[in-house]
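Encoded as structure tokens, here's the structure I'll be asking about.
All protein chains but one are shown in place.
Lettered A, B and C in written order, each chain numbered from 1.
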Amino acid sequence: MTSILPETNLDQQLIFWRRDFHQYAESGFLEMRTASIVAEYLSKLGYHLKVGSEVMVAEARMGVPPIEILNNHYKWAEKNGANLQWLPKFAGGMTGIVATLTTGKVGPTTASRVDMDALDIQEDLSQEHVPFKDGYASINANMMHACAHDGHTAIGLGLATLLMENKNSLTGTIKLIFQPAEEGTRGAKSMVEAGVVEDVDYFIATHLGTGIPTGEFVAGNSGYLATTKMDVTFKGIASHAGGKPEEGRNALTAAASAVLGLYGIPRHSAGASRVNVGVMNAGSGRNVIASNAFLKIETRGESSEINEYIRDQALSVLEGAAKMYQVDVNVDVVGEALSSIPSKELVNRITACAESDPAFSTITAWSTGPSGSEDATYFMNRVIELGGQATYCVVGSDLAAGHHNERFDIDEKSLRIGVNVLYRIALELNK
Amino acid sequence: MTSILPETNLDQQLIFWRRDFHQYAESGFLEMRTASIVAEYLSKLGYHLKVGSEVMVAEARMGVPPIEILNNHYKWAEKNGANLQWLPKFAGGMTGIVATLTTGKVGPTTASRVDMDALDIQEDLSQEHVPFKDGYASINANMMHACAHDGHTAIGLGLATLLMENKNSLTGTIKLIFQPAEEGTRGAKSMVEAGVVEDVDYFIATHLGTGIPTGEFVAGNSGYLATTKMDVTFKGIASHAGGKPEEGRNALTAAASAVLGLYGIPRHSAGASRVNVGVMNAGSGRNVIASNAFLKIETRGESSEINEYIRDQALSVLEGAAKMYQVDVNVDVVGEALSSIPSKELVNRITACAESDPAFSTITAWSTGPSGSEDATYFMNRVIELGGQATYCVVGSDLAAGHHNERFDIDEKSLRIGVNVLYRIALELNK
Amino acid sequence: MTSILPETNLDQQLIFWRRDFHQYAESGFLEMRTASIVAEYLSKLGYHLKVGSEVMVAEARMGVPPIEILNNHYKWAEKNGANLQWLPKFAGGMTGIVATLTTGKVGPTTASRVDMDALDIQEDLSQEHVPFKDGYASINANMMHACAHDGHTAIGLGLATLLMENKNSLTGTIKLIFQPAEEGTRGAKSMVEAGVVEDVDYFIATHLGTGIPTGEFVAGNSGYLATTKMDVTFKGIASHAGGKPEEGRNALTAAASAVLGLYGIPRHSAGASRVNVGVMNAGSGRNVIASNAFLKIETRGESSEINEYIRDQALSVLEGAAKMYQVDVNVDVVGEALSSIPSKELVNRITACAESDPAFSTITAWSTGPSGSEDATYFMNRVIELGGQATYCVVGSDLAAGHHNERFDIDEKSLRIGVNVLYRIALELNK
Partner (left out) sequence: MTSILPETNLDQQLIFWRRDFHQYAESGFLEMRTASIVAEYLSKLGYHLKVGSEVMVAEARMGVPPIEILNNHYKWAEKNGANLQWLPKFAGGMTGIVATLTTGKVGPTTASRVDMDALDIQEDLSQEHVPFKDGYASINANMMHACAHDGHTAIGLGLATLLMENKNSLTGTIKLIFQPAEEGTRGAKSMVEAGVVEDVDYFIATHLGTGIPTGEFVAGNSGYLATTKMDVTFKGIASHAGGKPEEGRNALTAAASAVLGLYGIPRHSAGASRVNVGVMNAGSGRNVIASNAFLKIETRGESSEINEYIRDQALSVLEGAAKMYQVDVNVDVVGEALSSIPSKELVNRITACAESDPAFSTITAWSTGPSGSEDATYFMNRVIELGGQATYCVVGSDLAAGHHNERFDIDEKSLRIGVNVLYRIALELNK
């Protein structure tokens, strides 16, 4: 395997992969078909693979779907093109992969993070939406690649191809980390706890788009907020609201009181903070004192410390509200991400690489980007903690609509641009 | 038709009817199969019938199901034993019937109210529940006769039978009013507004059970609370809770604030009052400022005046909460009932009838009964307003479980007891 | 002392006493001057007296003023006509008296409750208000006899006079219980716990007015609600609201959340309930996170059980609200009263007495009266518990303005009427 794929072929292959993953969109911990295809391809390329429980601590996953959903989706994947040899490794939502290329020469260990999951969004099914018009809209109801992870996975496979073809030009070790459940920041922690970045010198996470147009590049994005996602359940006692109101213990009022308390958590003088109750569902019938209430909440902070402050205040609010109304409360952490600051030296080296890349008209070294959250920060912080360097890059891509929108669509030209710049960075770091 | 049905035959027929209606339970405004069977039978007996829009003002109905549900249920009724001649009259949820027997002799006009609707409850499907064990549990998911209206309908048909057989013993006019959607107190008002009791001298509503055991009878139940049922919708503006919290207008917090305000409406010194928010559903995603919230609420008062006070306070709370959070609010009245005091003279006459009935060991003239609500009060208050007399009777029936419970079941012996006492009352009033 | 005072003299003396107590109005536990004058007179009449700590358990008092106020008032009393021999017995707010008349003949023990305290209200000082116009308005700022206890004390002394003069006509034992701090329901419990009614067969509490006009009488008033009065203090941590909002722990928001929770305590199906937060004071400066908050609250119930339900719910609300906002809460019970049902037989006997009294045009045996509270109920319930009989009577009196109003004033004719009917009752019970 001494010659690189013809450019046009890789370009076409990237688009094929991306559209295939788009059409068979799988949300967090359900990326079973996707992972099986990724594993089959990387294995054939000659990578050494570790998968499933070899690279994930099951208990460290957050917000895992119920077992019935995991099992039903497994059956769905069997019938919808999964690689049947690899599929069993990913059962039960253990959908992570680490593919390693060992050059045999002395050199650093570099890791790239690739996320594979779709969102729980119903894709637009109208002629104005290109993926539908061109026949590769998601066939899974309420699952859609509206955050470009389909493109990320394609880029990961393209990068793997170039790296293997040019193995002789490289030194050290290169690890490709295919992560599940980035949406909701639920998957990375389980791979970090399994130790997949313990030996990593350089770590790079990459995202397409995020407001950056095709032809632009960001080398060091530090704008991600630390966050905690919680599912909260209040349990009280039902009673007839007309006949025996005093016998009820009202979970709905406890939740309503908690809502007002949560939004009232004081700001932190050290930086931005957020709290949101996105969903509340409570009660069963109009004339029944509600015995159950459910909240989906999230806290965020400009730093992990600020997020911890908000989260701790939130827990007090929830417990206090339960006590006020004599009901029980259960809090389930279903997602968590940290804040992270990219490593200066690595950002400078990557900026230089991008500057030498004719694909880019504008290169930004540092950006605070959007106020979302990312669990790649778990990988970044662990690598930096151990003395390595890490960063978060953005490859620009013109978008048809914003991220998480039902008409989200990327500029497919950015796929090859992404592969190329990551390959160029690998040559710089592992030359 | 000079001879009465043999006792055993009517007994069996009552049980057959009750079990049939039980098995084909239809909730409010969907009583299309039930009504078609009732109409067919009464018509054959010789009653003069007015149905559907002849006896209901469509706009005065409250809490009518959406048109798709009405249409789908119509199709279901077609396939499940409805009388196809009568069925079209009841399309669209116009499921009321008034059957009139004119004796031709001078005498008063007496009306009996019969309610036909089931509840939105999933019936218990275990061997311990007799209707399931004996094969007549409801075949409609989430619809169940858990408040004895199946029995009421059977009694109504049995009473109609006896009255017609004994037409010659009677004077004046007898009207049997078969009412839809008593549950949620949604149907009576539409029949009152159509004028069905404008000519009535005596009005009697009857209920089985309600805590009174078989063999007991209540002649004048005044315990029903006036009530208003409201569906409330708050509409705000969604925005990303991390990125642009200031652009959102939060319907969820408005609803939560309203909840606390509603429960805090001051008591009324003139008597018991109630307010309940039974259901709250709000928001779409964890990281989105919620743009919608929905509440199911109800107010009650020992008198109609107290209920009006609570309802007016509730409206202020809802509007104020919307204003606080700069969102819109819409309030939909989906049910309403009044309080009502039975007529003393009529209660005394009916008490005397019951005392002469060997079926009863205990007769109670006046009871304040359970703190539920009943829209028969609309009929009662209108009759009394026009100078007539009205009451609400309870025929005791041993119950397997409380009203609205998934294992509710009546003592079928009370069916014949009910027919007999109502017939005895008719002989007294229209002798 | 064999001859009764001439009628006119006692009439004048009653008015003199009432106006003197009115002018030197003393609120709860400060009735030091009043008690010293009462004690001096009864002692001279020949009653056996127990006072202060002999008839009160200090720790069972509720809502006692701070020691400085007690001491300052003592000095005030010294200078304002208190009897200096008796005054020391009442220092520190131990202002109860039990005066006993032992006839030496076999007979029952009958007790009358007399309350002596004024309210914390500023009396109207205008010519339209008779006590001001005629020169006996309260000389104590913010203390006023606006609930007729000045008249009650005068009646107590008048009754004592008649009883002693007619000692030979009586049998058994008669106890006159002069109670402090009825307002706020703070004083009776301490006398009950000291055992002052352990030997009582018949107990009678009496009130003037309460909406009943001169010439009417109520023999059995059962309308008093059980109640608990609580002072609530939240303590948090202050911080600069602009500079370090996250360092504060906000007592004001905890209190606000508690307020909404308290008003939202569900109604009780067994009868009327109430909850009120009458006063809230919180915070120190606009730009400081409030570290303190104070609430005055009260709960009420038609029965003691209902009040206990509301009070227990209130305690949960207060503790939960403190927990929500990470502050401490302290609850001080500063008043408590029970509900009570008068004894049927005693009511009947007293009704008969009143019917024989020419002063009354209308006699009501049973009344549920106003929805206030009274701690005479502690005496009543203890007497009934021990097998005795008890009741609460109302002697009608035309009022210039409602109770607790700054222009409240009684019809002084009712003083002699009250003495007479109570004397008549004594003759009936201890004949």
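Keep in mind that, in the parts below, contacts are C-beta pairs under 8 Å (C-beta built on N, C-alpha and C of every residue); 3 or more make two chains touch, one makes a residue touch a chain.
These figures come from a predicted structure and were not determined experimentally.
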Shown chains touched by the chain that is not drawn here: A, B, C
Candidates B:257, B:364 or B:414 - the one touching the absent chain: B:257
Selected residue (touches chain absent from view) among B:324, B:341, B:400 or B:427: B:324
Contacting the left-out chain in the complete assembly, out of C:179, C:373, C:414 or C:430: C:373
Interface with the undisplayed chain - residues on subunit B: 243-246, 248, 250, 253, 257-258, 260-261, 264, 266-270, 289, 309, 313, 316-317, 319-326
Contact footprint on subunit C, counting only the chain that is left out: 184, 225, 227, 229, 240-243, 245, 250, 252-253, 255-257, 259-260, 263, 274, 276-290, 293, 296-298, 300, 370-373
Residues belonging to subunit A that touch the chain removed from view: 260-261, 263-264, 266-267, 269, 272-274, 371
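Basically, only the chains that are shown with their structure count from here on.
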Interface composition of copies subunit B and subunit C: same or different, split at half: same
Averaged-CA centre spacing for the pair subunit C and subunit B, given as whole angstrom: 50
Centre-to-centre distance between subunit C and subunit A (centres being mean Cα positions), rounded to whole Å: 69
Residue numbers of subunit A (touch at least two other chains): 243, 245, 250, 253, 257, 260, 289
